[in-house]
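Here the complex is missing one protein chain, while the rest keep their positions.
Read from first to last, the chains carry the letters A and B; within each, the first residue is number 1.
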Amino acid sequence: MDVNHKPLVLDNDRLFKADPSELAISRELYAEVANLPIISPHGHTDPSWFAGNECFQNATELLIIPDHYVFRMLYSQGVALESLGIPRVDGGEVETDYRKIWHIFADHYYLFHGTPSRIWMDFVFSEVFGFEVEFSPQTADFYYDTINAKLVTDAFRPRALLERFNIELLATTEGATDDLQHHAKLQGTGYEKTVITTFRPDDVTDPDRWNFAKNIDLLASQTGEDVTQWHGYLNALRARREFFRAHGATATDHGHPTALTADLSAIECQKLLTEVLSGNATGSQRELFRAQMLTEMAGMSLEDGMVMQIHPGSRRNHNQKVFEKFGLDKGCDIPGRTNFVEDLQPLLAKFGAESQLKIILFTLDESAYARELAPLAGHYPCLKLGPAWWFHDSPEGMLRYRHNVTETAGFYNTVGFNDDTRAFLSIPSRHDVARRIDCRFLAQLVAEKRLSLDVAHQLAYDLSYRLAKEAYQLAK
Amino acid sequence: MDVNHKPLVLDNDRLFKADPSELAISRELYAEVANLPIISPHGHTDPSWFAGNECFQNATELLIIPDHYVFRMLYSQGVALESLGIPRVDGGEVETDYRKIWHIFADHYYLFHGTPSRIWMDFVFSEVFGFEVEFSPQTADFYYDTINAKLVTDAFRPRALLERFNIELLATTEGATDDLQHHAKLQGTGYEKTVITTFRPDDVTDPDRWNFAKNIDLLASQTGEDVTQWHGYLNALRARREFFRAHGATATDHGHPTALTADLSAIECQKLLTEVLSGNATGSQRELFRAQMLTEMAGMSLEDGMVMQIHPGSRRNHNQKVFEKFGLDKGCDIPGRTNFVEDLQPLLAKFGAESQLKIILFTLDESAYARELAPLAGHYPCLKLGPAWWFHDSPEGMLRYRHNVTETAGFYNTVGFNDDTRAFLSIPSRHDVARRIDCRFLAQLVAEKRLSLDVAHQLAYDLSYRLAKEAYQLAK
Partner (left out) sequence: MDVNHKPLVLDNDRLFKADPSELAISRELYAEVANLPIISPHGHTDPSWFAGNECFQNATELLIIPDHYVFRMLYSQGVALESLGIPRVDGGEVETDYRKIWHIFADHYYLFHGTPSRIWMDFVFSEVFGFEVEFSPQTADFYYDTINAKLVTDAFRPRALLERFNIELLATTEGATDDLQHHAKLQGTGYEKTVITTFRPDDVTDPDRWNFAKNIDLLASQTGEDVTQWHGYLNALRARREFFRAHGATATDHGHPTALTADLSAIECQKLLTEVLSGNATGSQRELFRAQMLTEMAGMSLEDGMVMQIHPGSRRNHNQKVFEKFGLDKGCDIPGRTNFVEDLQPLLAKFGAESQLKIILFTLDESAYARELAPLAGHYPCLKLGPAWWFHDSPEGMLRYRHNVTETAGFYNTVGFNDDTRAFLSIPSRHDVARRIDCRFLAQLVAEKRLSLDVAHQLAYDLSYRLAKEAYQLAK
């Protein structure tokens, strides 16, 4: 290596507060949770990786092209998505020289200073691939070749990485009409309890989703129900939930633009369903349909025991030109304000007092943490708070979460960490960040005599491991 | 005591920042304000305690059943309110075994880690009752018996506690039609200037209040005014304000769902009153009535010199099932967004420039601190900012308040601390938390060379004692 190359150092004290008294406590707490198994109850990795256990092939294909956290930053500075090899919806030409794309990434790596992407990526480079020099335009080829060489070895097969990462449980997320073939293939491999699915019905409950009508047709043919009738439509969903549970699912997930819920009569529901299936529903009818479906899903969770996750607040595909050219999930979903207090009331009026029901709320609107979410979760038996999410899945975001939520909701109305990622190799890093920040927060409370050290030890374990298992009903 | 029982230690440095330079300054500032008399100008203790001076009887009855901060947390984790002895509206059966309830509380005490309720409760246990072992399921009986034994001694009578807590002034809060018999009874006891009332007219100014029509009838009979006429209705309120002032009141309090104000013509007001009294007013007419009444109350404050407090933003009784079964104030009021800038404009257009008028604003929507409240209070002569309130009456809430408000409003557009509590025994603790956090904030400014130490000393005194007396017009 060139002497000019800087070392890549992941300091043992990274993300802890520098104040010596807090630092010492952070270290002590972290030491005991650093190596706990990873519970990843909510994420977007590809189940075919674990079913097929084929080698990954290429650094660019694995680390850049699927990671919208990465390419949105380059795009924001004028780098065309085509030049990064992002596939076009129309199949039009994009860059295919993966080494060239890797160099563009290296040239712009300085943009990530101060961002969580940099933390995750440096961890992947150092801990997963063992690099000891910093990633830079000068070391880009060395990195590219080394990574590619390692990826095709057995040690880097998906299941080997599951073991190495000490992942006790990983939930993927599939649409309601998914055939779950990869999860089926996992049965009997010894990994069927490690990799499970999550039921995400948005494709058949949100009329604004792409191909909604077609999805509903598929739902009908899969279940044999008359989905044009409200009762049949609900039964079809019940059947799919059962199918998912048979493939390990313990939870559902709902990614609506708002948190609106409704509690309509069966007659109104039938009218709304008919309208929605006709394709002529207005915007507010479609929103009302989604609202009613959240309440229906809560009711089914009460029946079948699945944990319900509500992730509202993303204005999807805000950049229309990018959406038209490159499709969904291309880094152009932008958060907006979310009103939990009024929006959730219809659902909570019906099911709020049910302590058998578990609903986990996430937000992209941090102003709701102390104002709405902590008071709601600190009161309603059915509600729990999911961790800092998406743009707030970051050191500062996690600190704001704990500082804003804890005093009203306590620790035990929260559910541990979710990595929510499709970047498989970054999972250890993401959990490491969460554990470090939680230990840092606890260390502050201890140093300020707001918590005893022995309680902090217990909480560090709970936040790192136990609460996630409990909240998602994951047996050991 | 069993050797396994942990000591209950209230560290002298609790709530201060651990950094040694800031810690030393925090200690120095706090030392001078720790023992200042308590000014509690806004709260909800029961005046009959001080009028009758009877002993409290039972730990559970005193510390758990009336404290919605406490039982909402247990309820959020699936503990039924019935099992905690919370009385039902219909008089139906609830748990009456107070020792059993006390044990349920002890079993769930771990839920309060990191919450202000734990800070307050530990203070009550340690400083008020003198416990030296931590409260836990194992020590629950010892606690229960010890507390009950102490409560029936003279040293724990309400007036003795007033003295011991060094409470110079305590304001309770009564509805407009209250007969103030307890405050009347205090006259001549030497406590009539220590325990005063506050005029809270929501029951007769907010058509959405329970029993509004009946309250209005009572108002009419108490004052002999024709309350169906706008002029008579206002005069009735004037008369009640005078009655309250005769019982020591220096302030009014208004707990509307929003901060909306209005400035209608007398003809419009008469129409609205007629509509509201008919019971047929729409939701927006009722909201407009409340809005107009805030402006009227400001006008009367200008006439009679009473300080006006506006506490908007709570969506009361959000959990309908709990409300129906257990009634008001059962921990199911949830904050929502508040828009001060547009909502207050009609009132401010009329009275904003009056420096004789004093309006104290509180919020449950912290996003308004730096954006709306500090700019408003840093400009309008009539406006001052109340302290961090309710869910934000906590170490983190107070820190956010000072950090967000001070740069635009300064210190002298704030009014010191309010405990706002019905938990009498927690009052010293709540003021202690506020004094510690203010000293901590000032210590940070001193350590960062943003304030001189001598100014910080003056400010610590002002924030702990002087500003509250001045803002609420309380003579020495």
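As a convention for this text, a contact is a pair of C-beta atoms (placed from the backbone, for glycine too) under 8 Å apart; a residue touches a chain by one contact, two chains touch by 3 or more.
If you're wondering where the values come from, they're calculated on a predicted model, not measured in any experiment.
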Next on the checklist: One chain isn't shown here. Among A:13, A:179 or A:226, which residue touches it?
Outcome noted: A:13
Item to check | Option touching the unshown chain, where A:35, A:77, A:265 or A:284 are the choices | outcome: A:77
Checklist outcome for this item: The one of B:175, B:232 or B:375 in touch with the missing chain is B:375
Checklist entry - Out of B:35, B:96, B:284 or B:355, which is the one that touches the chain we can't see? => result B:355
Next on the checklist: One chain isn't shown here. Among A:332, A:360, A:373 or A:434, which residue touches it?
Outcome noted: A:332
Checklist entry - Mind pulling the subunit B residues that touch the left-out chain? => result 19, 21-22, 339, 341-342, 345, 348-349, 352-353, 355, 367, 370-372, 374-381, 383, 403-404, 406-413, 444-445, 447-452, 455, 459
Item to check | Touch list for subunit A against the chain that is not drawn | outcome: 6, 11, 13-19, 72-73, 75-78, 110-116, 119, 315, 318-322, 331-332, 334-337, 364-367, 391-392, 394-397, 400
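We adopt the following convention: only the chains that are shown with their structure count from here on.
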Checklist entry - Whole-Å distance, subunit A centre to subunit B centre, using C-alpha means? => result 40
